[in-house]
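One protein chain omitted, others in place.
Right after this comes subunit A.
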Amino acid sequence: MTERKGTEIRVRGQVQGVGFRPFVWRLARDRGLRGWVLNDAAGVLIRIWGETAGFTEALRDEAPPLARIDRIETREVTENPPDGFEIRASEGGAADTRVTPDAATCPDCLAEIRAPGRRHGYAFTNCTHCGPRFSILRGLPYDRAQTTMAGFALCPACRAEYDDPADRRFHAQPVACPACGPRLWFEADGVELSGDPVALAVAALKRGEIVAVKGLGGFHLACDARDPAAVGRLRARKHRPAKPFALMAREADLDRLVRVTPADLAALRSPAAPVVLMPARGTLPGVVAPGIDTLGVMLPYTPLHHLLLDAFGGVLVMTSGNLSGEPQVIDNAEARAKLAPFADGFLIHDRDIARRLDDSVLRCDPPMVLRHARGRVPGVIDLPEGFADAPEVLATGAQMKGAICLIRHGQAMLSHYLGDLDDPLCLSEFERAIADYRALFAHRTSHVAVDAHPGYRASQIGRDIAGREGLPVTEVWHHHAHMAACMAENGWPLRGGKVAGIVLDGTGLGPDGTLWGGELLLGDYHAARRIAHLAPAPLPGGDRAAREPWRNAVMRLDQAGLALPEPLAALPVQVIRAAARAGLNAPLSSSAGRLFDAAAAIIGLCVQAQSYEGEAAMRLEALAGTAREAAEVEDQTDGPQIDPAPMLRMLCGPAPAAERARAVHLWLAQAFARRARKLIETGAAQAVALSGGCFQNALLLRLTLTELSGLRVLIHRETPANDGGLALGQALIASAQSM
């Protein structure tokens, strides 16, 4: 009778399409267990009979690299076991399981393409531990027929691997080889050239040409990063004068380019293979990242990248293949049409990209995610305690760095980066993504959360959806959402007490009708109130003030009663002063981002215009990084209005520019940290949350953390502090308010 007693194990999480069943199969066989394993709508279901001690621990400890286990539940069963251990056919739909993010080529596959054999030099080699997933997925359940591999029929050799539970390609949906899989070629002027495509591309790159490379989530434009003329040409063609370019380099070349920490290396080598920002060693031409002291580097993450880098032997600029502001190109015909003015040649293939995914960008010290995209999506965040019964919310995020968030079954799913919604193509992509994510996750939306700004397209789209489907809409204040996103990421419980939120940001609409952005808030998921803020100043010219730092400098200096330094005085300051006085397109704002812009302009950085978003602040941060200490700023009182006049007086003073730049960071960190500390000391708040786009500034974040030492501080590690993470906060606030 005893052998009829068995254990049923339910495994939830990201456990399908990652080789979990063969892993269980091997584990059970090694231990001589009887039973079976199958995929079903809830994840993986296992029944085992025999010596089961330590089995669930092994499930967790030895799980395949791409598996993410959320929960393991066990119960006893009594029935006759099968003779051995078997993998059974899948049951039911895949409604509650996870789609896996795309993953960088694994060591086994890499070894395979480098060694003699049938996949030698094959650019589309993959297995259950690596390869394309979300980027080739057309629908659920995840099997080959539902991916862009559907048109490639497996050859007998690949079929045998696919069917063999002992093979690492068992049920690897994109499995392929040169006999049956996608084909790579190189073309120029619309004509395919004969010869080894990788060798042709390398020859073009060596000639200083620009090559469009079809990657995982879209096309890149590549050129030799060590060739200033080639990089300059790419800048001129892309109309991108200064924005830093991302790089792709082999691990062996990293040390020459950047200072790499073990944490950086771990991030670079992770299956997500993001772009990691690291301190530059100054060995590349300045034109790669003008005026910035960091470089963003990623490792080759597809077999094609490995083949290309191995043959090229250098470092490549790998920037997204798009017209400025538009989404990255993914389709071959679209690439030929749109990238022809940029690219001299195309390294291209016939595996379609189903989903447009930019490269993710992050920094390890201090930890932050700047762009949440390829390799990180679709990932989920477990909701904090108290949100188990949260309704199925759809949150539509902000205008810039579009991203949506869905809540379902106690988890939040933050979408990939969808670009700035002013661009019509980004906007249609955004609308498609909403439909796509809702369908993929079988979301039965019951609430819609939007930013309170009536002019955000994301808010309009959210309202339209709610209107069409008869759903309630929750309007969320921008900076409350930033703060809530940070709390949520850190698992702050629904009833965890109040948090002091230091939200340093660009601009977002505040409840008083002015634009906020330099705020100390106190609150929870339900509500937050303003405790302190930067004294507001006009933004003359509205959004123009975000592009032209001099406007903010003039307003701030006027406010502080300081004279304009030479380069500012020569600009048409009378007109913007008059416009501000007349209230003509000069809304008031407490934005910290605009104060950074003002400071940069006073020091002489990006005075007239920024060529990309954040340029002035990034240059100011880079300059500050060269200073040992900060210039002195006189003391000030602790009122609810934080008056930047003392800091501005310092900026107009005689200290070296780098020390003044550093003092701007320190002053902001101290002004907010001091007030936040008081909220903790008086018992009003239990922790401090740091959020908003300004906290992408590593120096500001580091200094703020130092000022808050000894206190419980919540920071963004897994979701962007910028507007790309806003939807998460919106979703949590809407949930809290509806429960």
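Following the convention adopted for this analysis, a contact is a pair of C-beta atoms (placed from the backbone, for glycine too) under 8 Å apart; a residue touches a chain by one contact, two chains touch by 3 or more; residues count from 1.
Note that in this section contacts and distances are computed from a predicted model.
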Query: From the names "Iron-sulfur cluster assembly scaffold protein IscU", "High-affinity branched-chain amino acid ABC transporter permease LivM", "Hydrogenase" or "Diol dehydratase reactivase subunit alpha", which one matches the UniProt record for the unseen chain?
result: "Hydrogenase"
Touch criterion as defined above, residue of A:L418, A:I576, A:L620 or A:L732 at the omitted chain: A:I576
Field: Among A:E326, A:D350, A:D365 or A:D558, the residue in touch with the chain that has been omitted
entry: A:E326
Field: Residue of A:A395, A:V499 or A:L539 touching the missing chain in the full complex
entry: A:L539
Task: With the full complex in mind, choose from A:L140, A:L265 or A:L584 the residue touching the hidden chain.
output: A:L584
Message: I'm checking contacts with the chain that's been left out. Which of A:L515, A:L595, A:L620 or A:L651 qualifies?
response: A:L515
- line: Across A:L66, A:A398, A:L623 or A:V664, the one contacting the chain not displayed is A:A398
Query: Residues of subunit A in contact with the chain that isn't shown?
result: 239, 323-326, 341, 398-400, 422-425, 427, 453-456, 478, 505-509, 515, 517, 539-547, 572, 574-579, 581-582, 584-585, 587, 589, 593, 613, 693, 722-723
